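The other protein chains are all here in position, but one chain of the complex has been omitted.
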């Protein structure tokens, strides 16, 4: 297995992801630079890490979405290759239209960093094969723009096709997540031809070692490389 | 007035120089300076850059130690942590800019301290900050608080470094002068430590990073003067931080360090290109030739004067090994940054500024650094008023009322609204942040060890007694890091005071430095870096003395630590430390608006040392499950915090013999010690270990759902944890959302 | 002929605008209680390198808006040619 970690100008969780895949999961791991037009041939999974690509200027992920590397990622996705976009990576996937919808600023307008209880909606299969269905896990979030938005038709469609991957368990009466206002409590969604793309706001790499409080996230990262 | 026009003492005055200082310049140059030269002198001789009022006193601080690799004088201090690794750290103020524009002021403060650390060759891996705002109901406080916090969060989070401690307090003395002190720490291999020096004749000098604009011209002079209503109008263009650019700058610089192509590096901080070029030449005992017309500009038609004094952010000056230019250019271009050769190192001891091929002006760096004025300013203690502490009675309040008042105090209440805005986990090193333990514990990248970090100050104590106050601050912090099993290895300080031209403020500063020197000596902690911020006053009203201390400890076995929270019902709650029967600095007194004038006792720092060493031992062998020092808020508040963090309760059972001093036992801040929780069967170990060193008092047991206290059979206090927690959660929110009294 | 274009990017009506709501709140706290609603958007002032006919300017700016400046999932845009750089009419 060879995991490619995308590196845009301003990515800042790239080294954290490298650490977990290399030191904890013992996978071969390499960085790919934003101006590459192709992924190395041996790549079997792609991670788009968190950060503030291009300063989050204009809209989070908007500028990164147009870098050459993203067209290579798009191709990889279309061939069914597994891709995970974490936090800013999720925003980039949405802006690149690889995933539907968009991430708006948190409803309270502030950056939020804390631990969230999250329910794994599609446990037992694919990237989530190491979780039980509807298992509740804890993952840290750290974002300013994590408020998932799509029009009602798109949301219904996501629901119908089992594409809602993760939900915050703490929501208001309208179903908006307390932490950021996300529609229907959405913390992550699947996409791509075989639900082979996962975009999520929480940071699984930050909960992948016992010294950091648990390994709820590790099972997801392992699921990406060994589906 | 044009750059080369000759100036007089009135011009000097406008730039913040005294008449005598102007005369000294004329004497040094043997002629009157032109505007450009005067601007350079004004910046370099400002209080901010020259330390002219504090320099002779700063010498008193202990700076050396076997582990000190780089002490004060460089961009950050560096301490050996073994395994060929070292940590570089510093705390710095950005008070004045943050008052004018809280978001950008605080953001650029974070940017500056990060650059100070990574110019040493170190990759920053944690930050902290200390913030002081005016009264909670002052009409500016809310706006300043939210601006500063989002500025720090916006910059640090984007740059990609965790923030693990934020120490925030509100007091009317900061109504017109808020404080923003930012700390950063980085890790560097011993053989990759870089210094800000210009050496080797013929080596090229490069300008890298952002373009130069007209921002913050004369910022250093502004930071060396007090505010007044009239001066608010004439402020310089606000400096805007670009954390994205800084992140690129970090990665590019680290790549250069690893390739060994640099001789020296310095960031263009206060006084921009002026201080960086003159200081580098001075340290290298060399000269420099700079072509100012090659500096990348953001605006057309900037003059050499503006270029030399601009404080645009995210810029660096590098001296590169001759022949390695292309390697450097390739690295910076790859990171999308401007990189321009603007000059070279010479050996004639002069910094020569060229403009379109012609020498514009030349000055000797020595004139600006070593010849800078040094003042031994007059200082005098104020007259002491009689203490009013003794008259203070708390009899009108129940213990319940008092506790609820305390936990609702904005300084002591739940700080989540602030700390959740900081990324606390990036870098995968945060083992414990400030809400999880009495000090933050962050693993050093590339090592199995961790640093314990704490930043703090108690301006109330220092307002009462500036000397004893600072000793207590450091003593408390030593106990705090002991609670996570760490021993101190070094500190950085940021001395925030009023005008040195005021005899009382100057006395506070001198006493603060001497107190810090005494305490640091006693604990054997080297002071390796720091900052002095004076003139924190508006219309002659100075702030309370605020010597911020950032303490760094080392924890070789980070898994052998103690957290803040009570673990199991039935565990014993034990106090180890001294007792006080007074109230001199307590939070409660100030809520009652009574300001005592002196502290009732002096702490024996040797006993603090012994106590902290014992705590470290017992934490590491696992006897102690939870630990927190007793500081602001006192004993009962500490017990509440530990119970709250563990989602438990506490039952305190006091012996009837304690009945005389209950109020001071619960609420005084005049004693040093810690609350620990231990399994019942291990009490004997603790008692034996602390014998002859500190009193060991079993206060009660960990329970659930309520906090209760009994004296013999008498109920002193009984409150459901939910209710206390509700008050605890409300305090800061009241400031954030509260009504504004204007 | 001009070089300057103003692109105004606003949230679609269906999208909640917490920042706008917060503005109404803050205004009313300051005593301005005659505001029914506020919506906050972005304005981008573009300076082209060369002067162009208004039609061409608009056309090019619209392309830029579609590709980058605006995300049609949540935003609309409007374009206006302006006389000078600081160019708010």
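The letters A, B and C name the chains in turn, as written, and every chain counts its residues from 1.
Convention: contacts are C-beta pairs under 8 Å (C-beta built on N, C-alpha and C of every residue); 3 or more make two chains touch, one makes a residue touch a chain.
Computed from a predicted model, the values in this text were never measured in an experiment.
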item: Displayed chains contacted by the hidden chain, counting the whole assembly; value: A, B, C
item: Options B:240, B:503, B:662 or B:711, residue touching the unrepresented chain; value: B:240
item: Chain B, residues in touch with the chain not shown (by the definition above); value: 100-101, 104, 210, 213-215, 235, 237-240, 242, 244-245, 298-299, 312-313, 336
item: Residues in chain C touching the chain absent from view; value: 3, 8, 10, 13, 20, 23, 26-27, 30, 32, 34-50, 60, 63-64, 67-69, 76, 78, 80, 86, 88-89
item: Positions on chain A contacted by the hidden chain, ascending; value: 54-55, 57-58, 62-63, 66-67
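Keep this in mind: only the chains that are shown with their structure count from here on.
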item: Chain contact graph, described as a line, ring, star, complete graph or other shape; value: line
item: Gap in Å, rounded to a whole number, between the CA centres of chain B and chain A; value: 36
item: CA centroid of chain B to CA centroid of chain C, Å; value: 41
item: Euclidean distance of C-alpha centroids - chain A vs chain C, Å; value: 30
item: For chain B, residues contacting two or more additional chains; value: none
item: Shared interface positions of chain A, touching two or more other chains; value: none
